[in-house]
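Reviewing the structure listed below.
One protein chain is absent from this view; the other protein chains keep their places.
Per-chain numbering from 1; labels A and B assigned in written order.
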Amino acid sequence: MSLILRVFVAAMLLVSIAACTGNNMPVGVTPISKETYGLHMMIFWVCCAIGAAVFAVMFYSMFMHRKSKGAKPADFHESTLVEIIWTAVPLVILIAVAIPAAKTLIAMEDTSDAEVTIKVTGYQWKWQYEYLDSGISFFSTLDAEHNVARQVGSGVDVSKFDNYLKEVDNPLVLPVGKKIRFLHTSADVIHSWWVPDFAVKKDAIPGFINENWAFIEEEGTYRGKCTELCGRDHGFMPVVVEAVSAEKYDAWVAENSPAKITIADSGAAAGAAVTATADADDDREWQMDELMATGEKVYNQACASCHQVDGKGLAGAFPAIAGSAIATGDHDAHINIVYAGKPGSAMAAFAAQLSNTEIASVLTYQRNAFGNNVGDTIQPSAIKALR
Amino acid sequence: MSTAAAGHHEHDHDDHGPAKGWTRWLFTTNHKDIGTLYLWFSLVMFFIGGGMALIIRAELFQPGLQLVDPLFFNSMTTMHALVMIFGVVMPAFVGLANWMIPMMIGGPDMALPRLNNWSFWIMPFAFTLLLSTLFMEGGGPAGGWTLYAPLSLQGPDSFAFVIFAIHFMGISSVMGSINIVATIFNMRAPGMTLMQMPLFVWTWLITAYLLIAVIPVLAGAVTMLLTDRFFGTSFFNAAGGGDPVMYQHIFWFFGHPEVYILILPAFGIISSIIPTFARKPLFGYASMVYATGSIAFLSFIVWAHHMFTVGMPLAGEMFFMFATMMISVPTGVKVFNWIATMWRGSMTFETPMLFAIGFLVMFTIGGLSGLMLAITPADIQYHDTYFVVAHFHYVLVPGAIYSIMAATYYWLPKWTGNMYDEKWGKIHFWVSTVFLNVLFFPMHFVGLAGMPRRIPDYSMQFADWNAVATIGAFGFGFSQLIFVWVVLKCVKGGEKATDEVWEGAEGLEWTVPSPAPYHTFEKPPAQFS
Partner (left out) sequence: MSSPSSYYIPHEAKWPIVGSVALFTFFYGFGTLLNGGTWFVMAAGAALLVFMMVGWFGEVISESENGAYSAQVDVSFRMSMMWFIFSEVMFFAAFFGALFYARTFSGPWLSGAGEGGAAATNAVLWSGFDYVWPNNGPEKLGGAYKEMSWLGLPLINTILLLTSGVTCTIAHHAIQAGDRAKMVRWLLATCLLGFLFVGLQAFEYYEAYAHLNLKMTTGIYGSTFFMLTGFHGFHVCMGAIILLIVMFRGTRKHFSATNHFAFEAAAWYWHFVDVVWLGLFIFVYIL
């Protein structure tokens, strides 16, 4: 008995320690996340209490009513009264829990009177953020260094990163103290946008928009993940939110709107000046090496997750670019599959995701890397002509 | 119908033992043979599905990708679940039903012996089809066992074969269930009323109904996936007026009852074992039956608790939250009845009882975390994290799997005529139980701290507990070799078992010799008429 007791106490201690050191749900920084945390702890303690009561009776019986202690079996096997009691008591407990849960739920669903609206679109495997009020729009992808480190056999010691797999090129910038409404949708498969500190988790369903909201109370950087399996790199599409004061937010908006922040400029953190690729640049004639340099960057960021860094693809799932008939064939087909995508497959349309220069350079890169020695270039002007 | 012919058949099989040679197993119509086949099949599958789990755990041992491509990782997750659910737990329960139901109700065999053979022999073929997809170009299915559209529609060539494998297994399940229903209604010893049936029979009766009702719905759901992919329909495509979430509704209308399919027969097993070792009749037989019925009924109206984040109308979320919470009530009744059965009994703790108690404790833990998941606002934080993974492994592994092991230890002497090795049985229990908790308990922590499920790589903060879980996984996995060894040893020989085997055992199966003869109850037992 005492041994079991000691083990039990030790286990409880371990659990408590574990619970205190970052192994529990975060309290978060929104009214909803705090309510949710409260609900979570309440139901947790209710469950602990039920468990403790049930196991106490059970273990008591196991120690006292064992044959080796000479226990003689009783022969009762029915009692309507106790049956009613142990149906009714749990019912009452449940009702008591259901009421606050319902209240929080109702509050969660109330997206009215928002001051800022952000459209969040999931892509395989990145997020697009569109500030509907100010026209700012950009993509947010796993940080390039992390992306290199996380490849199978990369040889990088990932423990050197502070926020391994939780760093992006362009974080979402949000103001504190304002009700922010999110519109969630997806361009391909279902994703789910989750920031634990906001208790915001909503599926991004292609063809539909789901609403959600947050009211952030503290400045800071908040990190989350895509939580709905969305294919090969589901584990590698983090969410990073910079919550800043209303003044800083306004300044940031003023500085950036209505620009598009693009991959080629990635690394530009929030608050820093972000300059979009100037449209004028599209009209000049680009040199092969310029295109190749930008192209490699874009390729590794936007395409390598499927077609692989070495261009070999994954047999059966993602075709190889090395030696591909399309990537070594005539320009139109090559441009088209990247510009317009291939409906029904994982190959998305990149027209809206990449700038003209980016598309042109990645195409040029594909034609001249991985042993594809076509030798020609595709110019940004050719892409511009399609728009 | 000529009476002469009928008279002839009356004695036909009295003097028949098993056929000779390997075709005995191929052509058999004997419920015990078929039960044995199911059980071996399920054991083999357990190691295959477990092997996949070990690949998952090995990759998750450390942050960073060391071993497998993420796509292969996803396909391991998917296959692991499909194999464990459809290839391990369900066939094991059907195997136990085959062995025990005719004996428990005093019937000569299953109602449809030929169909019974087919139900089994579909399984190896269906799983060959399913597992073969791993070797196809592009790999096996990698969209999770739930096969959510539109992700699953992106699948490689193996997609069609996965769908057909599911249809294939479904045929087996439906036929098997129909057989069980017919057996229970039509083959009982004369005079045995429904309320005299052992609870294992009752729980299986209700499970069989769940299966007949929901497996065809799964078939319908995956058929729509198939046509969306190959025939241009737009069930799950908004551009054509459909909805990806519609798939989820149809899937979970199957999926939630399915998880009770994986636990109700376990309840039946536990209800047989605890009274035996407490030497006291089951407390609240009637309420056990009603509770099982209520759970089954409720299981049809809670499915959307898997979908609290998809954006349902508020009223829907409320309804599904309340309905889900309600399931705790009949389940609680069961737990309390078991404890009341132990109360003031005269307990001994042989291996089956140890597993039954392990079930009781850890299933309750899993059930309570299920209750936490039912609280919608909280579930929005828990959903698709390792907290959910912890929940369902607690109800599935020390739940369903432990019940199957308990049943095996409990009835093995009846099947083989030999006692298993009690010492090693106990060692198996303790080693498994320790590792199991090392394996699954930490998942609660990483889940709450924010680790999503179905990811091959994770942030540093989750590293420690994942390493611990992986150690637990290998420990738990390899301790199952003890189980195999104990079973094999017992099949080969050992101390002869008595007919009753257990001191406190009650029920018709303990009135026949050990090992149970090839044909039992050709003359129905008399005590009910």
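The working rule: contacts are C-beta pairs under 8 Å (C-beta built on N, C-alpha and C of every residue); 3 or more make two chains touch, one makes a residue touch a chain.
If you're wondering where the values come from, they're calculated on a predicted model, not measured in any experiment.
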| item | value |
| --- | --- |
| Neighbouring displayed chains - absent chain, whole complex | A, B |
| Sole residue of B:Leu71, B:Leu147 or B:Ala189 that reaches the chain not shown, by the stated touch rule | B:Ala189 |
| Residue among A:Glu78, A:Glu211 or A:Glu296 that touches the chain left out of view | A:Glu211 |
| Residue, one of B:Val44, B:Val68, B:Leu134 or B:Ile212, that touches the chain absent here | B:Ile212 |
| Contact residue for the chain not shown (choose from B:Ala238, B:Val361 or B:Ala467) | B:Ala238 |
| Residues from chain A at the interface with the omitted partner, ascending | 109, 119, 183-185, 207-211 |
| In chain B, positions touching the absent partner | 1-3, 5-6, 9-10, 13, 16, 19, 23, 26-29, 106-109, 111-115, 117-118, 121-122, 124-126, 128-129, 157, 160-161, 164-165, 167-168, 171, 174, 177-179, 181-183, 185-190, 212-217, 219-221, 223-224, 226-228, 230-235, 237-243, 245-246, 249-250, 253, 311-314, 521-524 |
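What we mean here is this: only the chains that are shown with their structure count from here on.
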| item | value |
| --- | --- |
| Approximate Å spacing (C-alpha centroids) for the pair chain A, chain B | 33 |
| For the chain B and chain A complex, residues of the former touching the latter | 63-71, 74, 136-139, 142-144, 148, 150-151, 153-154, 156-157, 237-239, 243-245, 278-287, 309-311, 314, 317-318, 321-322, 325-326, 328-329, 332-333, 335-336, 339-349, 357, 360-361, 364-365, 368-369, 371-372, 375-378, 380-381, 383-385, 445-446, 448-450, 452-461, 463, 465, 504 |
| Complex contact set, residues of chain A against chain B | 18-19, 22-26, 32, 35-36, 39-40, 43-44, 47, 50-51, 54-55, 57-58, 61-62, 65-68, 71-79, 82-83, 86-87, 90-91, 94, 97-98, 101-102, 104-106, 108-109, 149-154, 156-159, 161, 163-166, 184, 188-190, 192, 194, 196, 199, 201-203, 205-208, 210-211, 224-236, 314-317, 344-346 |
